[in-house]
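A single protein chain has been removed from this complex, and every other one stays in its place.
Chain nomenclature is as follows: A and B, assigned in order of appearance, with residue numbering initiated at 1 for each chain independently.
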Amino acid sequence: MTAEQGIFGVAGAICAVAAVNAVFRKDTLAAAVSLVVTLLSLAVIYLGLGYEFLAAVQVGIYAGAIVVLFTVAIMILSQTRAVEILARAPRLGVVGPVVAALLFLILSAAIVRGRLPVAVAPGGATTVEAIADALFVRFLFPFEVTSVLLLAALVAAVVLTRKRSTEREWPRR
Amino acid sequence: MPTTAYLLLGAFLFALGAAGVVTRSNALSMLVSVELMLNAVNLTFVASARRFAELDGVIVAFFVIAVAAAEVAVGLAIVVDIARRHVSVDVDKASDLAG
Partner (left out) sequence: MTLWLVVLLPISGAVVLAVAGGRLTRRLHGVIGAGSIALSFGAVLSMATAGRGEGLRATLGPWLPIAGGDLALAIDRTGMPLALMVTGVAALIAVYSIGYLGTDSGTQRYFATLDLFVAAMLLIVLGANLAVVFAGWELVGLCSYLLIGHWRERPAAAAAAVKAFVVNRAGDAAFLVGLFAILAERRTLALDDLGGLSILTSALLLCGALAKSAQFPLHIWLPDAMEGPTPVSALIHAATMVTAGVVLLLRLGGALAPEVLAAAAGLGAFTALGAALAALAQTDLKRVLAWSTISQLGLMFVGAGIGAVFATLFHLLAHAFFKATLFLGAGSVMHATGNEQDLRRLGALGPRLRWTAPAFAAGALGLAALPPASGFFSKEAIAAAALDRPLLAVAVLATGALSALYAARLFALVFVAPAGSAVIRGAHESPRLMLVPLVALALPALGFGALVAVGGISLGVPATEGAPLALTLGAAGLALAGAGLGLLRYRRGPFELLPAGFGRAALAGFGADRALVRGGSWLVGTIAAALDRGVEATLQWSLDAVGRLILRTGARSQRLESGFVRSYEAYLLAGAVLLLAWWSLGVGTGAAR
């Protein structure tokens, strides 16, 4: 049993349990914390595969920034009233999980039939240097596009959450 | 540990996220589920990248993280907006799209 196998065994199990918790907890704050655990365990798995930089980004951006954003939103919205069940609301409590299970079955059937026994192929660069080379040379254009996307998301978030003089109306100018 | 195991974990996370998106009516829980699905895809990419000794999968994972950040920012902004309009974060109350 190599280090990689051991890391996957432990972190994978934690990840799966925490993910179930994150999805099905009624308490959104608890769900957010479970999500953090899931993301962190994924970072550990990446580490086990040898991608240190990716693991760092996972911890910093995901587990850090994104989940913090979640938590702030939860705090803002904590005063909203309890969820009301509507008569017309779609009843997907059974259908949803069944379809999802079907999806999992199909995917795993394909994966198992694909037969990829070895996890780590020999060779292949994993260093930050190689990643930087790829990101800023071969994938430079997508990288720049992504920065524009992030800017747009930033502006959108500001516009959407800003308090308006009259509710239900877009600002006219 | 065979790559199959990584991929199976990814598939499990993805299906779990999908089930959450469909069944949970709380907007925040739905966003959490979406994050889960994105991470499942990331895991699949990274494992495959390692398996084939190609860096491209990792690069894609970076992009997915960036897109996820944007998605969460806009998604949470929408949730806050919905909460203001409907005084609730239950997406089932926001059925303005009804045909």
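Everything below uses one rule, namely that contacts are C-beta pairs under 8 Å (C-beta built on N, C-alpha and C of every residue); 3 or more make two chains touch, one makes a residue touch a chain.
Just so it is clear, the model here is predicted, and its values are computed rather than measured.
Which listed residue, B:9, B:22, B:38 or B:60, touches the chain dropped from view?
Reading the full complex, the residue touching the unseen chain is B:22.
Decide which residue listed in A:76, A:103, A:135 or A:150 touches the omitted chain of the complex.
Spelled out, the listed residue whose C-beta touches the missing chain is A:103.
Can you name the residues of chain B that touch the chain not displayed here?
So the residues of chain B touching the missing chain come out as 18, 21-23, 25, 30, 91-92, 94-99.
Take the complete complex as the reference. Which residues in chain A touch the chain that isn't displayed?
88-90, 92, 95-96, 99-100, 102-103, 106-107, 109-110
One rule holds for everything that comes next: only the chains that are shown with their structure count from here on.
Let me have the rounded angstrom distance from the C-alpha centre of chain A over to the C-alpha centre of chain B, please.
It comes to 5 Å between the two C-alpha centres.
State the interface residues of chain A toward chain B in the complex, per the touch definition above.
Interface residues on the chain A side: 2, 4-5, 8-9, 12, 15-16, 19-20, 22-25, 28, 31-32, 35, 38-39, 42, 45-46, 49-51, 54, 57-58, 61-62, 65-66, 69-70, 73-74, 76-77, 80-81, 83-84, 86, 88-90, 92-93, 95-97, 99-101, 103-104, 107-108, 111-112, 114-126, 130-131, 134-135, 139, 142, 146, 149-150, 152-154, 156-161, 167-168.
Taking the complex as given, what residues does chain B use to touch chain A?
Against chain A, chain B makes touches at 1-9, 11-20, 22-26, 28-29, 31-33, 35-36, 39, 42-43, 46-47, 50-56, 58-59, 61-63, 65-74, 76-81, 83-85, 87-90, 92-93, 95.
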